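Entry: subunit A
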Amino acid sequence: MELVLIILLPLLFAVLALSLCRHGQWPLRLLQLGAVCHLLLVCYVTLPGRASNAVSFHGIDLFGLDQVSRLFLTLTSLLFACVAAHCGRWYPADRLLGSKRGHGHSMRPGLFVACMLAFLSMMSMVLLACNLGVLWVAVEATTLASAPLIIFHQGPRSLEAMWKYLLICSVGIGLALFGTLLLATAFTGPQELSPGLNLSALMAARNALDSSWFKAAFIFILAGYGTKMGLAPFHTWLPDAHSEAPATVSALLSASLLNCSFLGILRFVQIAPPELTGFCRTLLIALGLCSLVVAAFFIIRQRDYKRMLAFSSVEHMGLAAIILGLGMNNLAYVHLCGHSLTKMMLFLTAGSILLTYDTRTVHAVKGMFGAIPRTATLWVIGVLLICGTPPSPLFITELLLVTQAPLWLGATVLTLLFVVFCGMASICLDMVMGPRPETPPDSEAVKAAESLCGIPALAVVTVLFMGAALIFFIENSQWV
Partner candidate 1 sequence: MSSWPAIILVVFLLSSIVLVSSSRLVHCIQLVALQGVLLGIMPLIFWDWQSSPPHGELVFLAIVNIAIKGIALPMLLILAMRRAQVRRELEPLVGYALSQLIAMLIIAGCFAGYRHLIGGTTANSAMLAIPVAASTMLIGLFVIIARRKAITQVIGFLVFENGIAVFASGLMVHHGAIVELGILLDVFALVFIMGIAVFKISREFQHIDADRLNTLRDRRDHENTAPPAGFTAE
Partner candidate 2 sequence: MMYSVNHGLWWTIFLASLLLAPLLFGIINKVKAFFGGRCGPRLLQLYYDMFKLSRKAGIFSRTSSGVLQLAPIVSLLATVMAMLFIPGGLFRSPLAFGGDVIFFCYLLGLSRMLTILAAMDTGSSFAGMGASREAHFSVLAEAVLFAIVVFLAIVARSICLSDLLSPLSLVTPGISVPAVLLVAGAFFIIILVENCRLPFDDPETHLELTMIHEAMILDYAGPELAMIHYTASLKLWSLCAVLALLLLPQRVGGALTGVLAYLALIVAFAVGIGVVESIMARYRFLKVPHLLVGSLAAVLTAVLLLLFF
């Protein structure tokens, strides 16, 4: 029952925000309260040694909890709580500066909070789903809940980004639905034993799945959830949506939503018949490599620092797909966790930079160390961490990936990672170094940006701690 509550609680708060407390500071309080309650509930549910009953309805398992969903549920809830805390200061600052600069209206607080909470609820549903149909419904619902958030700053560009996001993701997810249906017909055993779309039943019946149907299903699933995850030939919506959305929303999109779509693909890899594992892995590695190449190509000479971060997400999703394709599932989870924390922190910092300089163009941002030293420090550390500089957990996962992979793959990945590093480092240095800008950013904006450093700093500490722990852990056990 508490599993259903995890999904319903944020929805309840969302309704409250829409109906009762629409004005002033109330919606933001409600957002923070909702996030904290969700976090507490998730911690209670995922306590070690506690088993929650699966929720089923008319013989169909709807929600359940396994090892992977415990991990990602905790992570998502934690990230959301961080972002909610950040929103408390960011939202008023953004509104104030926006109206001062004449940017027009931003979204009303009640609607913003309601969409954020609904988004959290749908992501929890994705993570808890243990029926592939429910999983599909939930993934599509995350698109719906997050699309309005992209037009936070109402303007032609964000509208364009939202339209692309809606259309491309919906078509992609439609393909995933087709794949799911193909899988439902792949069962060759007697009709009354049919597993339907229940995950556990399918896993038990994986040997009875027809291999050609499963192959077709997996291709559609990979294209479908791959679109949502931002794997390369299908990634086109991602840079637009992530760069046009406001900082907190991009942080959630990049840090939590991509993990949810990854989970969709992971479920299908888990139920692949043994003789088809190789097929699935080859496809995953191919798409992952493609994403890596595209990301490296677009990060070099990128002119927009938020787009740079978005392409870095494409890169890391590609890496996660490659790791999954090599069969190192646990390593993929660690990689995604590291990426989520770091990327959330980076997007939040990018939001502060945007507040100060009011532009997303790299060459218009100069001398950050002079103007906003705290944010600049965080920005440098964040970029270094996301590129996999040693104390970062991403360093460990990338190292293991390169050493465990076949030579050609490892060498290619390493080269591409180096390209990405060069691109991101040069952009980052361009931004933080140099003389102070001739027209200094107004003092109010500087003050706002510098006061927004708390949560990113906390995230940096967590990531560093996680990296250190990981090194220690790897030293002590042959774990991968």
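Details
Here, contacts are C-beta pairs under 8 Å (C-beta built on N, C-alpha and C of every residue); 3 or more make two chains touch, one makes a residue touch a chain; residues count from 1.
The candidate set was assembled so that all candidates are chains of the complex that A comes from, given by their letters.
Since we're looking at a predicted model, the values are computed, not measured.
Which member of 1 or 2 touches subunit A in this complex comes down to candidate 1.
In the complex of the two chains, the subunit A residues touching candidate 1 come out as 57-58, 60, 62, 131, 133-134, 136-137, 140-141, 143-144, 147-148, 151, 154-157, 159-164, 166-167, 170-171, 174, 177-178, 181, 184-185, 196-197, 239-240, 243-244, 298, 301-304, 307, 359-361, 364.
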